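Only one protein chain is missing; all other protein chains are in place.
Read from first to last, the chains carry the letters A, B and C; within each, the first residue is number 1.
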Amino acid sequence: MWSLSHIANEIHRWLNDLFNPTWALIIEMVMAGVAVIGLFAVLGLVLVLMERRVAAWIQIRLGPNRVGPFGLMQSMADTLKLIVKEGLTPDGADKVMFNIAPFIAMIVAMLLMAPIAFAKDFQLWDLNIGVLFVTAVSSLMVVSILMAGWSSNNKYSLMGAMRSGAQIVSYELSAGLSIMTIIVLTGSLQVSDIIHAQNNGWWIFKGHFPVWVAFVIYIIAVTAETNRAPFDLAEAESELTAGFHTEYSGMKFALFFLAEYINVFIVCAIGATLFLGGWMPLHFGTDNAFNQAMDWIPSSVWFFGKTFFLIFLIMWFRWTFPRLRIDQLLNLEWKYLLPISMINLLLATAMAILGWHF
Amino acid sequence: MSKELLKLRITELFPEAAFDESGEWLNTEVPAEKWPALAEQLKADSHLALDYLFCLTCIDWKTHFTMVYHLSSTKFRHNLVFKVKLNREKPEVGTVCHIWRTAEFHEREVYEMFGVNFLHHPDLRLLILPDGWEGKNPLRKDFEDPVNMIRL
Amino acid sequence: MYRQTEIVQEKSPGIVGESGEFTINVGPQHPATHGVLHLVITLSGETILKVEPHLGYIHRSIEKMCESLTYRQFIYVTSRMDYLSAHINNHACALAVEKGLQLEIPPRAQVIRVLMDELTRVASHELWWGAMAMDLGAFTPFFHAFRERESINDIMEETCGARLTMNYMVPGGVMQDIHPNFQRRVKEFLKLYKQKIHEYDELVTGNIIFQNRMKNIGILSPEDAVSYGCTGPTARGSAVSCDIRKIYPYEIYDKLEFDEVLEEGGDSFARYMVRIREMQQSIRIIEQLIDNIPEGEFQAKTKAVLKLPKGEFYTRVETARGELGVYIVSEGGTTPYRIKFRSPGFSNLSVLDHIARGSKIGDLVAMMGTLDLVIPDIDR
Partner (left out) sequence: MFITNYIKEVWGAVKSLATGMKRTIYYFTHHKEIITQEYPDNRDTLVLPERFKGEVVMPHNQDNEHRCTGCTACELACPNGTIKVITKFDLTPEGKKKKAIDKLVYHLELCTMCNLCVEACPSDAIKMAQTYEHSVFDRNQLTKILNNPGSKIMEGVE
């Protein structure tokens, strides 16, 4: 059957025929890198357009509809504008850090792409600690934000960065704990294992109450971790104008902007992998007609469908809720999410030991 | 309370008050040096209870300034007007912003617009006008701004 | 001669002073200030130690301008003060001139004026509601509020010929009779409003995040509210009865059935609820009047050149933000000798420092939002 893994294998074989294995590997790596960068660009364009459309429809507006058919070229035009704009570096800024920070944000986002399974057997690096890798690397994001905030030599930026630091560090806990729930149920940190464990039904269906709770907590925590409303305190515009990227303009701003959307994509992809089965089609039980019918839909469609559903959910939050205050944000984490997710992890463990899940 | 009763009460507090009943509300003229002490009494007095200063302004009469204090009582709902005549060359009057907090901003506005000096005001600086406008008081009748003024 | 931006000098060259305090400039261009308000905030971490307003970025010296305008002309300037309740400002000025002329206003004009005032009040509160939610990070209510506000603006446009600065009130009545469609359009608006009013609660009022952001911040005691000269919803949120329409009724307000909205508490949420409930009271007034507009003249006969007798005339009206006082000192000429506008925003702003101390910077926007500051009204 035609699939992404099929194409990948064909290319692999073809390259191995032409070159020796070392060169083939190097070329493959370069190709993967180019593919990731290409995916970044496409995702950036698509997600920005999607956000603007979702926002517009929720806000009883039309949204972008002038550039290209149905406004599809709007984000292209925006990108062009951002590239052409002058990238200012403020006088008092720490120039090296100021210029490096947006790239660090991008590099972190790129690293996070590695263990994501986009389709059946189509994955950059199926390392055995895949989920741990994701949680570890995603916490590096805060470094770029702190660098940007500090080096801008602007009080608004600094406040935004400090808020963001407190926020990301604390919300990683409950995000990690809710991921742990799935790891306990699966018994593996490897992404492919987690997906294969959902062969007879996604965790959200067969995991009962603890997984539902874990899913809700995960969504809340990653919304906070990616600094999106209602947890966008790092860039709370009515308080801190634009938070940590107040002083950024042009392409450097665009990189932050892009990194935010890529991060949203990645956390949603991880969420889809853990709770909604990744590329795994909707299965109930084993070997029945329904499952076979579902298998006809390509696995990449399943993956992107689930991911974009979660992205929509996060956008939906953003355009509905007001922003929290910094102390309420930390209250929510330490007084509500963390205790709940700890108890939930205990429940999930008990359930895994007793074998109550399907 | 009717105007007559109010008059009686004010006379009790301040015997040399001069009244003017031509307007809608009772006008009382008070000398500048007596004003802050009287103001304190006006708020504290249980029959007057003038706890709400709803308008504080100044009028430039070319020969002199008149500070106008519009006072009201949220308890009895009567309104009284107090006027303080000031010397145009050296306008000075005691502040009332410790009695009615709203006077702090209003007095700063009068200070910059008319140049009236409010004694013992905690923070008498320009509020609306930019730095460097000290001494030029736009709402005085003899003020001329050659750049921005449109005369019709 | 253009004014230069005030640059606040810091004591220490670094970002944070020796005592850990630092100042930030909120405004004159800042998303939360809705205009050119400039606040210099002294902070310690996220906690506000002091708020110091620097005003005057939109000061046009309207009081000085009015001294050279005739009694017919000066009304239009006041639309530019509190542009969200332009009708009510015009109304106050017209009332002051009428008080001087001792004019009797035809009943039809009175009813039209009150109707327009209340429509303006609803429109102003709609905008405030949207902007308030936007300050707190919820963008959607802003657009939903504008939907209702637009339909009011359309009504205004049809009858007064403009959407924001109408200049519809003239001494003696209103400039033109109401448009033939007016009653139908207002009834349509009432229907729309009633269909959509529950959304306000669903989207914002009932929201747990919003309530947590608003409750127990910016607490203003009734004594302080009076002492600082707060009026309008700001003071009524502290249970200070100060509705001029009730206390010193003008036009036909004494014949109308409506409640003065009072809320205990004095926090931002109380001020928010006052405005939300006040909109419903305004709707109630409109409903009472819309079918009962008396026939007759819409303008009293006035002379072409108005001359006020020598004396002082003070009128107070209730705008959407509080008490607006117009103080005219006349020397008997065609132009006022001195005009003072006692604007509600000016006094309401002065309380900001008092209520903001000790709270977080995120609360500052919530407090500024509930004070409902309109900067041209403050600067005049």
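Here is the rule we use: a residue touches a chain if its C-beta (ideal position, glycine included) is under 8 Å from a C-beta of that chain, and two chains touch if they have at least 3 such contacts.
Just so you know, these numbers come straight off a predicted model, no measurement behind them.
Novice: Kindly state which of the options A:58, A:183, A:204 or A:242 is in contact with the chain not pictured.
Specialist: A:58
Novice: Of C:21, C:46, C:67 or C:157, which residue touches the hidden chain?
Specialist: Looking across C:21, C:46, C:67 or C:157, the contact with the absent chain belongs to C:157.
Novice: Can you list, in ascending order, the chain C residues touching the missing chain?
Specialist: 69-70, 72-74, 76-77, 140, 147, 150, 157-162, 165, 167, 170, 175-176, 179, 199, 202-204, 206-209, 304
Novice: For chain A, which positions touch the chain that isn't shown here?
Specialist: Chain A touches the chain not shown through residues 54, 57-62, 65, 316-317, 319-321, 336, 340.
Basically, only the chains that are shown with their structure count from here on.
Novice: How would one label the connectivity among the chains shown: line, ring, star, complete, or other?
Specialist: Contact pattern: an open line, chains touching in sequence.
Novice: With chain centres set to the mean of the C-alpha atoms, which chain is at the far end from chain A?
Specialist: B
Novice: Using Cα averages as centroids, what's the distance between chain B and chain C in whole Å?
Specialist: 24
Novice: Please report how many Å separate the Cα centroid of chain A from that of chain C, as a whole number.
Specialist: 45
Novice: Would you please write down the residue numbers of chain A that are in contact with two or more other chains?
Specialist: none
Novice: Any chance you could list the residues of chain C touching two or more other chains?
Specialist: none
Novice: State the interface residues of chain A toward chain C in the complex, per the touch definition above.
Specialist: Contact set of chain A toward chain C: 55, 58-61, 153, 155-156, 158-159, 229-230, 232-233, 236-241, 319-328.
Novice: Quick one: which bits of chain C touch chain B in the complex? Just the residue numbers, please.
Specialist: 1, 3-4, 6, 53-56, 59, 61, 63-64, 68-69, 99, 224, 226-229, 231, 240-242, 247-248, 311-314, 316, 323, 325, 327, 329, 337-338, 340, 342, 346-347, 349-350, 354, 379
Novice: Where on chain B is chain C touching in the complex?
Specialist: These residues of chain B touch chain C: 22-25, 51-55, 57, 59-60, 68, 70, 74, 77, 100-102, 104-106, 109, 127-131, 138-139, 143, 145, 147-148, 151-152.
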